[in-house]
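The complex is shown incomplete by one protein chain, all other protein chains being positioned as in the whole.
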Amino acid sequence: MISVRALEKSFAGARGEVRALRGVSFEVGKGQLFTLLGPSGCGKTTTLRCIAGLEQPSAGEILINERAVFNAAAGTFVPPERRRIGMVFQSYAIWPHMTVAGNVEYPLAGEASRKERSIKVDEILQRLGLGELADRLAPNLSGGQQQRVALARALVAQPEILLLDEPLSNLDAKLREQMRFELKSLQESFGITTVYVTHDQEEALALSDRVGLMHEGALLEVGAPAELYLHPAHKITADFLGMANFIPAHVQRGGNQPGDEMLLESPIGSFVARRSVEWQPGPAALLFFRPENVEILDGNGPAGCETNHGAGVVERVTFLGNSADVILRSGATAVRVRAHPARIPAVGKTVSFSVAPSACIVFPV
Amino acid sequence: MLDARSPMISARTVAVAPIILGLLVWASAGYAQDKGKGGSDAVAQLYAAAKKEGVVVIWGPTDAIIYQRMQEALDKQYPGIKIEHFESIPEPLVQRIIAESQAGKPAAVDVIQSGSLRALRPLIDRDMLAPYPGWEKDFGLDAVYAGQRFVGAYNLTLPISYNTKMVSAKEAPKSWEDLADAKWKGRKIIIEARLVPFSMLGTEWGIPKAAELTKRILSQQPLIVQGGTTVANALAGGQVSIAVGTYAYTIERLKRQGAAVDWVAVSPLPVLTSAEGVLKTAAHPNAARFFAGWMGTAEGQKIRYATTGQAMEVGKNAIGAVAERIKAAQPTVILETDKTFATILEIQRELGKMLGALR
Partner (left out) sequence: MSVTPTTLANNVQIRHWSLARSFSIRSLTLGLTLAVVSYLVLVPLLMLLYASVKSTEDKLPFESTVTTLGNYAAVFTSPSTLPIFLNTLLFAAGSLAVGLPLAILLAWLLERTAIPGRAWIANLILVPMTIPSLLSAISWIQLLDPRIGLINVALRGLFGIDVEAGPLDIYSLSGMCFVQGLRLVPSAYLMIAASFRAMDPSLEEQSAMAGQNIAQTTLRVTLPIMRPALLAALIYFIIVVVESFDIPGLLGFTARIRVLSTAIYWATHSEVGLPDYGLASALGTIILGAALLLMWLYQRLTAHQERFATITGKGYRPRQVRLGAWTAPAAVFCLLYVLIAVLLPFLMLLWTSVQPFYAPPSAESLARASFEGYANIWRDGSIVRALWNTILLALVTSVATIVLAVLVSWFVVRRRSQGSGIANYLATVSFLPQCVPSIVIGLALIFVYVRFPIPIYGTLWIIALAMTTRYLAYSSRATTAALMQVHGELEEASQMSGAPWTRTLRRITMPLLAPAMINVFFWVAVHAMQELSMALMLYNPNTVVVSTMIWSMWQNGRTADAAVLGVILIFLSALLLLGGQAVSYLRRGSDAQMPGQ
């Protein structure tokens, strides 16, 4: 439904040109929710605004529903007001001098009769639980209500695609979770192709059909949430999505192809791991595994020197309710472990642990 | 002359002679009374031509109300001429006239008027005015300047004025040098910023002496503001004791209204000259000449004096309180003429530098 191909964009920064987008390309299927995920300044919002038409890339093309809304080479540019896109801004951008109904009706201006417009407005307001607030002046709403008004406004004209720029980042945690579900269910019931931008990896994983990880203007990886989480191809992806252990190691053998088994020698022991796409042959590597994949073994004292086993002293334990964040010190290396709340090791105790080879990945240094 | 023995002189001659003599006497008497009597024919002719034109357009600083009164009088004496007046200071008017004529679209004005002759100098330099000897010859006016291109309708005398409540007539300064006396130090004097009287003094004394005196007076810590009205009001309100740069007729008018002010006819006494000139491109030249001349006559004078107290204050046709005082005191009068333009400009520059001018 949405095709983004080889977008390039530069800004004039304080010290010369900044390349905000470097050859960004991805596809979004019809009815899918695609998330652009990344830290601040990675270019995700810029990409979104390019799709919206609020920014003009210097190269590339964008097609919506097979039709080119932007093509640098051909000189095509459809202005944003003609793209039939619904957009929710991070600041919601609710017009403060109008009522809720006024805000929501605005995209329908010029279309249909007043009666029809009014029906559509009522419908969407009801759908989003704003029915009682129709006549309230926009600033007199809570954050969550404003966000829903923004959504209603974006959806009322039945756009072809929906763009969301960090819509939940200004809400408190509880509301955020609640709205997450509402958003997803709305999107599914409307079946509207959506591009979502966020820096919150939990959100991205929860909501998306596919996630695109962006870093410094480039799109690193695209994939389903589980795929990216469990089998990241890039170190940055691994680091960004969830917690990670990165342990410098030496390569003993293996690793000609991505996916191959490799043997690594690290300060915490020998580990068998699978090679990532990113790693290039050479002596050095980073051993990666996630804290929740570290199993603390019963029994006392260090185990033998088996591969994928290690031992360490419990340095710190942070109780989180549904789990415990445990830092093990193995030699000079700190290993982060996610422990079950019922089996928290005592601080100062020496424990041994193991990590399954399938959960270990080799990344470049 | 008549010899009874001479049979050659006929009775007819005897009869006619007294008549001719009488006519001559009557004519000369009329001539003495109004020089334009023999020229009164010329005036009448001019009026006829003016009447045909029907309108005179005059631009200048004169208060509109004066023209209203003049129109009333004119309608009685010399009906058929409508005065269209536009009130403004002469400086922008002069610029506009020059700019418009430069662009090939001469301004729609017949008479350009100013309270002081030198404001109209640019028009003289560019030879844009038509001389008219008739003002002198036919109207009998003596305030004629710049090769008969301008005729004056009133004077503006620049005396030293004082507040009678704060300064007695005895204590009042008798000369310009008196102003430099120590007793007037410390915000007791107010001076109009453009220092016109001192510029005029320079034409009599020479620039160095005038500049010297001005400097000394300026070091008396006087108040210095621009605008004669502000100066006069400051004096009337008791803000200062002495004022320089306001006009004598203004002081007289304030006196009539009950203010405690008066003026001294110091010697030398600077007197500015108003000037009316007819543009070469005037659409109604005859009406223009006629009206300009008429304003200078006793009739025109009377009306102006009755309305605002302005009048000719020196010269043949001088009338009014100021004129009387000047006649009585007999000071040396420094009259503004077109001969002194260059000097005044030079002095002005010199003096202006004391107050912030760059050149």
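Order of writing sets the chain letters: A and B. Residues in each chain are counted from 1.
We adopt the following convention: a contact is a pair of C-beta atoms (placed from the backbone, for glycine too) under 8 Å apart; a residue touches a chain by one contact, two chains touch by 3 or more.
Predicted model, so just to flag it, every value in this text is computed and none were measured.
Q: Thinking of the complex as a whole, which visible chains are touched by the chain that is not shown?
A: The chain that is not shown is in contact with A, B.
Q: So which of B:A44, B:A99 or B:A329 would be touching the chain we can't see?
A: Looking across B:A44, B:A99 or B:A329, the contact with the absent chain belongs to B:A99.
Q: Of A:Y92, A:Y196 or A:F271, which sits in contact with the chain we cannot see?
A: Final answer for the missing-chain contact: A:Y92.
Q: In the whole complex, not just what's shown, which of A:G38, A:G60, A:P107 or A:P345 touches the removed chain?
A: Looking across A:G38, A:G60, A:P107 or A:P345, the contact with the absent chain belongs to A:P107.
Q: Which listed residue (A:R5, A:R22 or A:R84) would be found touching the missing chain in the intact complex?
A: A:R84
Q: Which parts of subunit B face the unshown chain closely enough to count as touching?
A: Subunit B touches the missing chain through residues 61, 63-64, 84-89, 91-92, 94-96, 98-100, 102-103, 105, 118-122, 125, 186-187, 193-194, 196, 199, 222-230, 232-234, 236-240, 250, 253-254, 257-259, 308, 341, 344-345, 348, 352-353, 355-359.
Q: Since one chain isn't shown, list which residues of subunit A touch it in the complete complex.
A: 52-54, 64-69, 71, 74-87, 89-97, 106-107, 109, 138-139, 143, 146, 150, 153-154, 157, 163, 170
We adopt the following convention: only the chains that are shown with their structure count from here on.
Q: Measure off the straight-line distance from the CA centroid of subunit A to the CA centroid of subunit B, and report it in whole Å.
A: Roughly 91 Å, centre to centre.
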